[in-house]
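The other protein chains are all here in position, but one chain of the complex has been omitted.
For reference, chains read A, B and C in written order, and residue numbers begin at 1 within each chain.
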Amino acid sequence: MSITVRYFASLREFLNKSEEKLETTTALEIKEVWTQLNPDKVLPENTLMAINMAYVDADQKVQVNDELAFFPPVTGGGG
Amino acid sequence: MSITVRYFASLREFLNKSEEKLETTTALEIKEVWTQLNPDKVLPENTLMAINMAYVDADQKVQVNDELAFFPPVTGGGG
Amino acid sequence: MKIKITETALNPWQEIENYQANKSELSGKFGATNIFIGTMRDFNDGDEVTSMTLEHYSGMTEKQLATIIEKTQQNYAILDVLLIHRVGLLLPNQPIVLIAIWAVHRGDAFDACREIMEALKSSTPFWKKENLTEGSRWVTKNSKGYQT
Partner (left out) sequence: MKIKITETALNPWQEIENYQANKSELSGKFGATNIFIGTMRDFNDGDEVTSMTLEHYSGMTEKQLATIIEKTQQNYAILDVLLIHRVGLLLPNQPIVLIAIWAVHRGDAFDACREIMEALKSSTPFWKKENLTEGSRWVTKNSKGYQT
């Protein structure tokens, strides 16, 4: 049982990884997930978070089998 | 020497004429032009007026050789 | 900048593509294009409309459109404008008007297109006459632009 964690764009390059799994049998705080997986890195300010592809706040709990994503401000579109 | 007078759209149909000339050697008030050419018709409310293809108010004078136009509210475009 | 009044049926996609392809100075310089197309509906005010006749004041129309575009260019940073308006006999589903704006940024493109469209409707000498299943009628005023 695990949580899937994904990183995108500049954050993916900064961490040099795009996806990993955190083994857990219980729900975890988002901050806890980050700290366990990136113990020597501060979560950059302005980082956006999504659970199961929906935006969440940093205080949301991550359930077992959830997909948690961290990414920088989005810049799509054009013009 | 004359003023050219033009009528458009519903006003053209109402008067059953699209263009005529009023002989004159002096400048005239717009209302005077209308009354001379359409003595039995009241100038319909909301009628727009242009002299030489630029919008004017009803109190503007029409000079000899000018083109004066009368027309209803405009309805171009779409949507 | 191009303003065209035409009696010929209008293919907006072809017109925009051709115009843009021939404007090599725009290439790589614009980030935003906003396009408005007004199309003839087969209904209006609860009635079926079978065709429409669009009358205009030739000469003043072009002059008024140029004035509108000039004013909008003072209000917004836009790079180019293509404006085409049909006159004559139109059938349902045919485009009536095409306005295309090229700009560096999206806000300028959106706002300029909207401003030109509203000014066109309120001040350019075009008049629509709708042919219904029985009889015909002049359109006497513009809609506010929203579903009521």
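The working rule: a contact is a pair of C-beta atoms (placed from the backbone, for glycine too) under 8 Å apart; a residue touches a chain by one contact, two chains touch by 3 or more.
Note that this is a predicted model, so its numbers are computed, not measured.
A.B. asks: Give me the visible chains that the unshown chain touches, in label order.
C.D. replies: Across all of the complex, the chain we cannot see touches A, B, C.
A.B. asks: Of C:Lys4, C:Lys63, C:Arg114 or C:Lys129, which one is in contact with the hidden chain?
C.D. replies: With C:Lys4, C:Lys63, C:Arg114 or C:Lys129 as choices, the missing chain is touched by C:Arg114.
A.B. asks: Would you write out the residues of chain B that touch the absent chain, in ascending order?
C.D. replies: So the residues of chain B touching the unseen chain are 77-79.
A.B. asks: Take the complete complex as the reference. Which residues in chain A touch the chain that isn't displayed?
C.D. replies: 6, 8-10, 13, 48, 50, 53-55, 69, 71-79
A.B. asks: Given the full complex, what residues of chain C touch the hidden partner chain?
C.D. replies: Spelled out for chain C, the touching residues are 13-14, 16-17, 27-43, 76-77, 92-93, 103-110, 113-114, 117, 143-147.
Quick note on the criterion: only the chains that are shown with their structure count from here on.
A.B. asks: Chain B to chain C: how many Å between their CA centres?
C.D. replies: About 26 Å, centre to centre.
A.B. asks: For chain A and chain C, what's the span in angstrom between their mean Cα positions?
C.D. replies: Roughly 48 Å, centre to centre.
A.B. asks: Could you pull out the residues of chain B that touch at least 2 other chains?
C.D. replies: In chain B, no residue touches two or more other chains.
A.B. asks: Multi-chain contacts in chain C: which residues touch at least two other chains?
C.D. replies: Within chain C, no residue touches at least two other chains.
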